[in-house]
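Quick one: this structure, given as structure tokens, is what I'll be asking you about.
A single protein chain has been omitted from the complex, and every remaining protein chain is retained in its original position.
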């Protein structure tokens, strides 16, 4: 990191502004984010027993994540509103965690990593909400970008 | 954990439903959640140099978090809409992380931990958005409830 | 119907206004609405084969309906924003229709039949969206209030 | 209908996902939906007497429908956010019903029939809300797509 | 004004926070705000000729204002979400202006003057939008609180 690095959302006086993307090209962009809801092993067992064969737990979290992706610019003040071409959210049951992947694709002047991260975060919050009656010690962790493509 | 534990948002057939809170009392409730945006040490130094003396970085994240607290029931499908009496978001600059605390208070039939967690998550996403031009390896971690009070 | 009947949302000059509910008591209120998405018999068979054993079709529509109930005052201009204590949405597969029931309960100064109707309408629209690739002749019908209780 | 028909919003495992429209062309698209609020003949007479010469009843429903068209992707979980070029909502007073037409046009990668249907449904719900003080037996019926054009 | 005056939304360090209203009583509160859209005399004449006998101009602005009142806490970051018991918006045609009054009533822990001001501002913006094709020199002025009652 050199002295030239700058926060793109701050102007010369330090005031927040939405970055001008007018000169950027409209290209295909895709981003995948991942995160985890850490929980007790017993919570995972209970989910497998009660909620996964026919329960809506993962389905509700998936829809919450998809809806949140579409509202990213409404939640994150300096994000640009973008068209969204595809949203995909997957879950993987681990022994003490639920892993969440969110992939978002578009053709736009700016990337969609904030959209993918927002999808993961809101899906994780929704899982937390549905499991909090049985597990008081959960935490959301390791929410990060896995891949970011532009072509 | 015993066999009697149940997911409160699933009915007998496994379908999602919003829990009936009609019989619960309207009492004072407060929750504090905490989380971290993990980042490079150089990002923290850059923030201290460029963005903290007069820059809007923490201020923007605080407002995004406050607004998100008020939209929790719109983001998390099975959350009840609640009155909100107070919201407070604080940041602490650490050597390789920004720590975020969010406290929410209300008088209501159900608690506000989802509101506090949502405030932390969206404040962290907003910090990520503002720092992503200078740091590609950040992650949001350890978002959890610190305290939950009812009286 | 007598000459004294009046549209409660129009003032003396015919202008729309939100009815003053200040003098009404905060009491328990519950409403159930019902409606149908009429479709081809083959669509019902296809749903039973492909989408119901493990597919998210009904689950997605249920969450869309629940979220819409909470946004009723944002969608219907003269509705009052209300607390919501419970939301329940059920589906029944018929030979040429999916029947949707939505029950909403609250303690408030005004009733929740608009909330229940909105839940049915948006759940039906969501089912339409998910089935429109296989059935071009669906229609949403018979959306009405089944029961309205105040005590 | 053959065995090859598939629900476009379900992936191979039955999970909901937003269909990828990246490969579809941006073309002119227009859709018209229609529906009815069925009511008592006396309600129609009362509307003609009190509310139509100068009252805002149809105007309020029209604005509610227009606003809902713009929020379709926020209401229907798997809908794509779209630009909207034109929205038109018309009402026809019949002897025992108000008929609602909604036409939406855009240039986009996917069609606007869900937008037109949502406009009809929310306009109908708004009419219901404004007439419910004088008529307890109304129902929303026959909400369907009348025309869908792509060129 | 003495040295003891303080900005209620800033904490000891200057950070924004939502004021704690937990200790305040739930009482009847009402506020009226007023403002003007200043325009050309010819615009007022045109409105009287074309738009007021049967046109929707004032009706659209009234609904936009009513909807905005209900979204005040979503627009103004440090406002508390409040129940709303009544909203009334009136227009007065003057020779070179349209005057807008908005009255909002509630029973709540905090007042509704921001709600009333927001209703006036958004009704004025909506009038501006509908008149801008015929008048390029309009301005919104004198938006202020006329009355604020608590009992």
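Order of writing sets the chain letters: A, B, C, D and E. Residues in each chain are counted from 1.
Here is the rule we use: a residue touches a chain if its C-beta (ideal position, glycine included) is under 8 Å from a C-beta of that chain, and two chains touch if they have at least 3 such contacts.
Only a predicted model underlies this, so the values are computations on that prediction, with no experimental measurement involved.
Asks: Quick one: which shown chains sit in contact with the chain that's not drawn?
Replies: Result: the unshown chain touches A, B, D, E.
Asks: If the hidden chain were put back, which of D:87, D:112 or D:125 would touch it?
Replies: Final answer for the missing-chain contact: D:87.
Asks: Pick out the residues on chain B that sit against the missing chain.
Replies: 56, 59-60, 62-64, 67
Asks: Could you please point out the chain D residues that touch the chain left off the display?
Replies: Residues 28, 58-59, 62-63, 66-67, 70-71, 83-90, 105-107 of chain D touch the chain absent from view.
Asks: Go through chain A and note every residue touching the omitted chain.
Replies: Counting over the whole complex, chain A touches the hidden chain at residues 11, 15-22, 73-74, 77-78, 80-83, 109.
Rule of thumb we're sticking to: only the chains that are shown with their structure count from here on.
Asks: Once the contact rule is applied, which chains count as partners of both chain D and chain E?
Replies: C
Asks: Comparing residue numbers, which of C-D, B-C or A-C shares more than half of the contact pairs of D-E?
Replies: Of the listed pairs C-D, B-C or A-C, the one copying the D-E interface is A-C.
Asks: Report the inter-chain centroid distance for chain A and chain B in whole angstrom, where each centroid is the mean of the CA atoms.
Replies: Centre separation, chain A to chain B: 15 Å.
Asks: Residue numbers in chain E touching 2 or more other chains?
Replies: 59, 62-63, 67, 83
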